[in-house]
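Quick one: structure below, then a few questions.
One chain of protein is taken out of this complex; the other chains stay put.
This part shows chain A:
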Amino acid sequence: MLKINQLHKSYPIGDSSLHVLKGIDLTVDEGEMVAIMGSSGSGKSTLLNIIGMLDEADEGEYILDGLPIKNLTEKKAAVYRNKFLGFIFQSFNLINYKTALENVALPLYYQGMKRKERLEKALFHLEKVGLANWSHHLPKELSGGQKQRVAIARALAANPKLLLADEPTGALDTKTSYDIMAFIQQLNDEGKTILMVTHEEDIANMCKRIVRLRDGVIMEDKKVEQVRAEQYV
């Protein structure tokens, strides 16, 4: 599904440069649920951004679903992001003047899907996250948990191969966090490959595999016994 070989990335800071990723090797198979952990500055977000094609590596190989991701034009990157990836952000990043339904339909709009078809499909995904009744509400009328559900529905709308979540529970209280995690686990049960960045141990333990980063290298990569979130809900 995803194969990374000797990935390097550094950022220029003034005259010198900061070496953030120092040779990462990572392979993720289909259906896996991986937590990337590490203190701030460990390079976990940079790694996720590179995987999400929002950023480009300086060196190394990145193959997504058999497709080498290298020297993409902005346009091509946009098409790949739309086709292969679903993003879930810590701060939800819903467009605040669009209703829940329209937010979910947005990736489909950029696929060029017809309005009617797109809204039907978006409604189907909203139903799946249990928010069909809230489809015509604006983000400001929704609670934090509901917003993240809308964001998940949006990430799922284009039926991506890989879900990328950057601290998906970072802005939520514990109860809502477990609620969201239960849902993400359910998606994984259905076969979606999920990669998430978190720094919370309890959240990481709800994944099937934990990759720990420190100072730009992988310290530890282990499979764990998945803690089901439902039991806390």
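By definition in this document, a residue touches a chain if its C-beta (ideal position, glycine included) is under 8 Å from a C-beta of that chain, and two chains touch if they have at least 3 such contacts; residues count from 1.
Throughout what follows, contacts and distances are computed from a predicted model.
Asks: Can you pick, from "WD40 repeat domain-containing protein", "Acyl-CoA dehydrogenase", "Putative ABC transport system permease protein" or "Amino acid ABC transporter membrane protein 2, PAAT family", the UniProt protein name of the chain not displayed?
Replies: "Putative ABC transport system permease protein"
Asks: When the complex is taken as a whole, what residues of chain A touch the one chain not shown?
Replies: 49, 52, 54-55, 74-75, 78-79, 81-83, 87, 89, 91, 93, 95-98, 102, 106-107, 109-111, 115, 154, 158
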